[in-house]
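Submitted below is the structure of interest, expressed as structure tokens.
Every protein chain but one is kept in place in this view of the complex.
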């Protein structure tokens, strides 16, 4: 039985995983870089070890160092979270060699799905629909032309080793093909050290819909329904929801079966995600598989009532999965907003820095998975995600109402955040109608950037008055640090009390 | 349509209600006493009005003042929460007279259920089992003796106007009867201005199990299953859970039907609770009806997926209830711990005062309904409940695991709390086995007061070292307020930064 | 730097051996600890010791030298005993002992009743004062036979935590 888990990650996901460990009575080992000594995952863990300088290449990506810590601390297993080493087949292999359980699928499953051309081929063999295109690597312009004529424009040229939008080129006209092919190959070589590219039909106005799968060592594989992830900005997901507003029960069933077939084709163990593109006519195509826990897994947890991290750990421990396909039912509607440290008014520039104040929403149907606290300095080295706000409602519109309420309670100051931008999405008509595709943010940007806040002249004046009084207080304190009898206001008393608390 | 609601309450329940209002797009009006100017419900509301001095008799119980505020602010409806005016038939009547909707049942339903003798009689007529005993007020000792002989010892003498353990006497032997009768009558006269008492058979080792009901203006009444509330200390509920560990589907169905019959007998509108005693042989008896929202309503909300406050508001607005009996299903297991400001090590003495620090648990399956914040001073005038911690798990043992995790994350300092005591309940064997009745805390007190925390000599030493270094830091700051180059430690930097933040 | 620190009934000798930024070596009685310690929030420290991660909350007490200390599993009352305290203690030992003569509130509340008068003789366990808070009344009783020297509060008055209520002779 797994008794101690090293979590090879940081931020909200490290804490998410540790919470399930604590509920299972499993000890937790954190690893941290220089920038992360005061990070919450270090504070939350039972043990914590330093693994190197702040850049992740020198710490969170250092396989040897992490395996050493696992050995030193006596951890039975390593949970990689998402990002960092989570989809690194070599790391999964190294864990095996060192006698530590890697909480995730086999190195072979990771490698197969990590190479997009191999993954496509595997899916075709498993009878899972893929986007029309090449079955193998494109070597020459001539080959590319043949494919282009076969499937018709527009097409995408994509790096086989790629992901997250890198090494991708959209081709609208036949003339662009040659340049796009060269550009994609060169970018792929630079970014991944592998210039293999392939060609796919470009799906216009697609939905990005993914299926959660769960498998064990005994060949049992089930799916836990879909997540609709079409609200994206530059290939970054911003809002996810389940059920998808466009899925029918029939289509859900069909896609679910394809997802299970896809996972079976690589004897998948643990939790994974099959991403599909769905076109305007509800045709669906395999896009890629993420062989790890997904950022947006909590919305699935809420509507199907399964703790996915616990299932991962159980499967890694050799237990069969606790559910049968027929046990899985969606109840109600869940939605997630990602709260980023970024400034939407300033071209979404990242906004690391000192968190001066934070109040998180709570109450009925609200979950937050975060990691920052008052006084914490969000480092410049990692992901700008501060937290995930997950709500549940009996209906989609109930979930939206609750998300609005929760966002209005969310207060983070010191750094800029995407909260206002998310509020604007919640009041957007197309979003409320559930009629959107992956171009939603792009198309609606103007409306989403507008200032919709109700505010009469009073509210400006009240801001002014409060600052005015704060300033008067501040200068009077500076002039006479000893209390004067004149200042008997409540906030003066508060100020004094705070100082007393400090000394 | 109701557009603005005055919440005639304070603390966590006021905020709970406002949250649902905000989700429904309804404006909220807070009222506050002198002690509550800085209370969270004042901060959360759209509007807030002062209603009098701190003692509740001079503020939260002032019907006229509250109705005046309703008029002044243009509120369509008043939500009374629980406690205060929530079960005051006169207030419900006054609301009607002033043209403000009282969010609750009719004055007649409140009055009928508020008088225990009338309530018993009403239940008998409706065919709901009641504890064997008198049908009407006991006037003389002779009458009492006859009843005592009829139903057999031990018996309870209870005030008709009573509640919460006041005006109650347990009679074990025939000799005690005379004195107990007089004592109960005298206490009832003093406490309620009405010395009517009645006699009931004393149920030994009972379970306290209540059913949530919901009715509308059109005679539709459903129940939303049970809550097991047997973990009590001096008639104060401490932990509640649903489903009850002892209920069978048959018994649930039968009790649910009785609960619906009970509510129907008073044409009940809105949410209410039928409390039953269940004896060791699973016989159940009507105990009383609470004609209002219950403190522990969130566990029901979680397992049946219904927002009870929204349903209250819809019903008050004249809408039919949104669910049919067959829509109501329990999914998984929910549990609530009440976090009190009290000192279990000091005979559970209340512990009001300044909250210096608070960190609330969150993540999968965790909900907190609270109202205090860092820097808030919990007043001496009201209830010691700081917050409610509600967790959900797929199974009962999963819920207990999660509750342990959540309690371990809950940090409140400045005031003493019941968190440690609750943690001890979570590790108690009888509790884990689900074998407990209302005597649980009393019976297990010794074990519950023990110190179960794992701590070697290191953890004492680490506390000592941390205080030592904090003290060194403190005195060095006092000696030289200007930074010296010597002090370059991280927490020194933090201290400096905090000061910068302040000025 | 060396101090005595009282934790519950234990008095520990604590000595700073070495300090290099956040890495501190401290001796507690005969045991040496090397730790990485940082203040992460107001009053909250993260302490790493031999890989173990501890969160220690240091809440200031009634005076500069008193603390409440919270760790994950335990709460402690803690007091710094430095040269000054020792000096005070040697110089005027009666005042320190005399504290037993002061009855004070452990919690804020409202004085409901004071069933004793100045000059009155009381015996151990007699109720001296009744304080109400949060709808509950608490009685403060005499710890020993004594005479009431002074009453510092009135019925109906609101009192703070740790406020002095009565002096005994």
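Order of writing sets the labels: A, B and C. Residues in every chain begin at 1.
In the analysis below, contacts are C-beta pairs under 8 Å (C-beta built on N, C-alpha and C of every residue); 3 or more make two chains touch, one makes a residue touch a chain.
Remember, predicted model here, so these are calculated numbers, not experimental data.
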Thinking of the complex as a whole, which visible chains are touched by the chain that is not shown?
A, B
Among B:13, B:26 or B:45, exactly one should touch the missing chain; which is it?
B:45
Of the candidates A:129, A:352 or A:434, the residue in contact with the absent chain is A:352
One chain isn't shown here. Among B:82, B:192, B:323 or B:373, which residue touches it?
B:373
Any idea which of B:37, B:135, B:439 or B:452 touches the chain not displayed?
B:37
Determine and list the subunit A residues touching the chain excluded from the picture.
341, 343, 346-347, 349-353, 356-357, 380-384, 408, 411, 413-414, 420, 453-455, 458-472, 474, 488-491, 494-495, 498
So that we can see where the missing chain sits, which residues of subunit B does it touch?
29-30, 37-38, 42-49, 72-73, 373-376, 501-503
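Everything below uses one rule, namely that only the chains that are shown with their structure count from here on.
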Per mean C-alpha coordinates, the chain lying farthest from subunit A is C
Distance between the centres, which are taken as Cα means, of subunit C and subunit B, whole angstrom
33
Report the inter-chain centroid distance for subunit A and subunit C in whole angstrom, where each centroid is the mean of the CA atoms.
47
Subunit B touches at least 2 other chains through residues 356, 408, 474, 490, 494, 498
Where does subunit C touch two or more other chains at once, residue-wise?
22, 38, 40-43, 52, 64
